[in-house]
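For this depiction, one protein chain was excluded, whereas all remaining protein chains were kept in their positions.
Order of writing sets the chain letters: A, B and C. Residues in each chain are counted from 1.
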Amino acid sequence: MSESTYTVPIGPQHPALKEPENFTLTVDGEEIIDVKIRLGYVHRGGEKAFESRTYVQNMYLIERVCGICAMAHQLCYVNNIESMMEIEVPPRAHYIRTIVAELERIHSHLLWLGVAAHEIGFDTLFMYVWRDREISLDLMEEITGNRVLHAANTLGGVRRDLSTDIISKLRKGSKIIRERAEYYKKIGLTEKTILKRAAGVGILPYKDAVELCAVGPTTRASGVKKDVRKFDPYSAYDEIPFDLITYDSCDVAARIYVRVDETIESTKIIDYAISHLPSGPIGVKAPRSVPPGEGVSLLEAPRGEDIHYCKSNGTDKPERYKVRAPTLGNWASMARMLIGGYVADVPITLAAIDPCMSCTDRMTFVDANSDKTWTWSLERLRKHAKKFYGR
Amino acid sequence: MAMESELLRHLGKKPATIVYPFEKWEPIDAFRGKVEFDMAKCIGCGICIHDCPAFALEMVGKGLTCDMKWYPSRCIYCGQCVESCPRNAIVQTHEWNLSDSQSVEDAGKSSERWILFKRPKSE
Amino acid sequence: MIEVLKLLIIPGIFFLFSLALFYQWLDRKFYARLQNRYGPLHTGRQGILQPFADFLKLLAKEDIEPKAVDKYIFRGVPILFLTISITALFLIPMSGIEAFTHFEGDLIFILFIMSLVAILAFLGGWCSTNRFSTIGGLRAAVQTLGFEVPLAIAFIGPAILAQSLSITEIVRWQAENNLWAIALNPLGFGIAIIALLAELEKIPFDIPEAETEIVAGWQTEYSGRKLALLRFSFDLELIMAAALITALFLGGPTGPISVFPGIIWFLIKATIVVLILSNLRALFARFRIDQMVSGSWKYLVPLAILQIIVLQLILG
Partner (left out) sequence: MIETKREQEIVDELKEKFGQKIIETKVQKPRRVFVTIDSNSLIEVAEYLAHEKGFTHVSTISGLDLGKELGVIYHLIEESDLAITLSLRANIPKENPKLSTLVKVIPGSVLYEREVHELFGVIFTGHPDLSPLILPEKWPSGVYPLRKEWKVEDLKAKINRMRK
């Protein structure tokens, strides 16, 4: 390869990205020197929309911030509003919410495991993992009526109760999922071709993970002990014993193992929650408007820490509702991971933080079909390359 | 080589996928499908219109003599209207394949398709 | 006249084309069943006409040719791909001991054709001035460095046994002493299978066409008729690989009980080889280009040389 570098645009439309985001990789041969991030292609102006809808309507809009972790966002929103209204949610509702949240974590992690396998060309694992993910989707459909976008919560509790036969199905399903997850862990540890593509790739050292405020499995794979279910417990997580999974090899392989272990942990949480399910009502009546004030709520979504900030002015519409989805927390560390790697590693490193673009983009009201054509000027890059080689 | 035993084990087994158009899929009873109004019970209070997150409901006329218009393309099938209705006049059926090529009777401002639930002529 | 008929029909073009489509169907169906799913199903019985339907669909599709592309090379690559695959197939015996044309050294000619295929892939990628196909073309060229040498050494094994460099002679030697070459160099058989996987650009070596990294690699700009020809020549190459393995290692179209004609034996053995290739395809993740080349030079080449040494000791 000649001395000059050239830019490889990954995105906005690219087979490795399920949703459009745009990276400009300055590449010298296969090695990546610089990464520039550009987001906003599926931006739907969520926060402006929140301000023009009532708290009841927002419950369904907040759910559509992300198609995969819908329950996570809605639970975070409901916790936030309920704590500002100061209403007491019955314990049975807390347990049902925890069960559905954990089922969603299983479905999201298995979905990611399949996509990651596909990224490195292992389509067989992709097929098997997505077949087993169907068990968790069917269970969620049984409980809430929908595979995803379940609308399981309402202000003050849960909308549907768990009947005895759903509980027996839950027990059977979680046992099968645990066996399969353990099998995939064995595969992940022993299959050499996966290790070749995942071990030592996309390194995010502990110091960078803390400094760049990475969240979720990405940061736990670098040894950082941060899990909202532990440091700021909500719903029934303070009563349910489960352990915090961290690995410290800081690479894509560690992220695979963290997620598979968390799937196994989720099945244990579900089993505990079922056997200790308290009886009683599943919801209380909630007023329509929220007293003026502020509220911050945190939640451990499958991809990481999800934070909501609400400022209310006493009416039935929020004055300001800020959502920062987990993926936005990981983009800064993503750029750090890519530099120094190979172009061939971009898809798996990118997929390793399990980016959920629809979560990240929801700020302003913009129809962002960026008709930007990608012209790469060699001069500017050559200057950049000289600076790079000069260093 | 780690998955070889798994692959061969599945060679003879029945595939996990169903052949959709030929093998039918039955919705489970918890399923939230097409919205239907029981206009006998409806008192025209409009809470469902106020609560609908997708603005998919419209009232034709006023109070007790109104008819209800429902836009299937806008509706997100969340079931909030079923929950908010004080008279339980709204029900969600199990019907799910709602797309068809039926022409739109009333053009209206948008070419969106809607279903009108008429008040029963009981007087 | 019989000669022309033979050329056109039985072990000739018609047979090869329909076999190519059949093997594509077999490969996709077996691969699907390994992954616990159906695979092609609706066109013809159990989807057997699916490859033919795909081929026709592609022929009917719009054939987009970007302006910035070097027209002659861009159009020439698919046609050359097809012709090269067919010429290679005529050198391998399928219906009897004799191939259509056989001369001393046609084994070397086949090896030359395989590297020609890789050069064509590089040219195809280079002339369609799309960034992804440039990377794909480069990777195809680099990948040849990886698998060419071990493949050649692995093929030398049976040549040493039969003391000749002509595939027909090798098949004749195996038929006379009814001893399959695989018995004496099993390691060569393994290395040949792996190297051919790389030549056919199948997982774990579909690096030049890695769809999740560089869209469709060097074939990104091809569409319509050109893509149909390319896809079809890949199927022909699959037959060439299977036929080569059967001819060199599994005794070609000869069988212990000579009640079946040669061609049936050839079909049985080639189908087994295709199933092996398809199983391997379902088993691995894709390597990175540097891992592939370093892996083949660190492991495949020494093993191949070891195989030749062992062979010489046995014969010696």
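Criterion: a contact is a pair of C-beta atoms (placed from the backbone, for glycine too) under 8 Å apart; a residue touches a chain by one contact, two chains touch by 3 or more.
Only a predicted model underlies this, so the values are computations on that prediction, with no experimental measurement involved.
Contacts of the undisplayed chain with visible chains (whole complex): A. Here one chain is not drawn; of A:E102, A:E142, A:E265 or A:E305, the residue touching it is A:E305. Touching the missing chain, out of A:I33, A:I87, A:I167 or A:V210, is residue A:V210.
Chain A residues in contact with the hidden partner, per the touch definition given at the top, are 37-40, 43, 45, 47-49, 52, 83, 210-214, 226, 230-232, 293-296, 298, 305, 307, 309, 311, 320, 322, 324, 328-329, 331-332, 361, 363-370, 372.
The rule is short, and it goes like this: only the chains that are shown with their structure count from here on.
The interface with the greater number of C-beta contacts, when A-C is set against B-C, is A-C. Spacing of chain A relative to chain B, judged by their CA centroids, is 29 angstrom. Centroids built from CA atoms put chain C at 43 Å from chain A. If you average the CA atoms of chain B and of chain C, the two centres end up 53 Å from each other.
Residue positions 34-37, 282-283 of chain C each touch two or more of the other chains. Annotation for chain B: residues touching 2 or more other chains are 1, 3, 7, 16. Looking at the complex, you find that chain B touches chain A at residues 1-3, 6-7, 16, 28, 30-32, 50-54, 76-80, 83-84. The residues of chain A lying in touch with chain B in their complex are 53-54, 56-61, 124-125, 128, 131, 134, 141-146, 149, 151, 154, 159-160, 183, 186-187, 190-192. Interface of chain B with chain C (complex): residues 1, 3-4, 7-8, 10-11, 13, 15-17, 19.
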